[in-house]
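Please read through the structure below; I'll follow up with questions.
All protein chains but one are shown at their positions in the complex.
So, subunit A:
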Amino acid sequence: MEVAANTHSIRPSQQHRFRPAVVSGCIRELVREQLSGETYDSERSADLAQTLSAHITARLKELGLDRYKLIVQVVIGEQRGEGVQMASRCFWDADTDSCAKDVYMNDSLFCVAAVFGVYYY
């Protein structure tokens, strides 16, 4: 008689867990690489935001978060002394899901990159 073990996990193991510190370190590097020395330009910034979010997603796929669905949101704004506030709230499983963020500022622009990782059971 064959005995089979269940291998489908509905909880991530420690290595495959979404670790905010690791992910935010990764986004920090990428954002600084792409944006240092850049100035805010309304035409270019739209493309910049899109390519940055695509790069972040590609880099995160290499981190081994196999069972996670990822959402990367990048906001790039011009520094003109205006007030900006960004908030987010999530309805998920706090055990498995998490988010990471990074804020970058230089003289002419600011950039917020937020990554949400949601476990797929």
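Here is the rule we use: a contact is a pair of C-beta atoms (placed from the backbone, for glycine too) under 8 Å apart; a residue touches a chain by one contact, two chains touch by 3 or more; residues count from 1.
Here is the rule we use: contacts and distances are computed from a predicted model.
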I want to check something: the complex is missing a chain, and I'd like its UniProt protein name from "Roadblock/LAMTOR2 domain-containing protein", "ATP synthase subunit b", "enoyl-CoA hydratase" or "Dynein light chain Tctex-type 1". "Dynein light chain Tctex-type 1"
Option from A:V31, A:V72 or A:A100 whose C-beta touches the chain left out: A:V72
What residue numbers in subunit A mark contact with the hidden partner chain? 40, 42, 45-46, 48-50, 52-54, 56-57, 60-61, 69-93, 97, 99, 114, 116, 118, 120-121
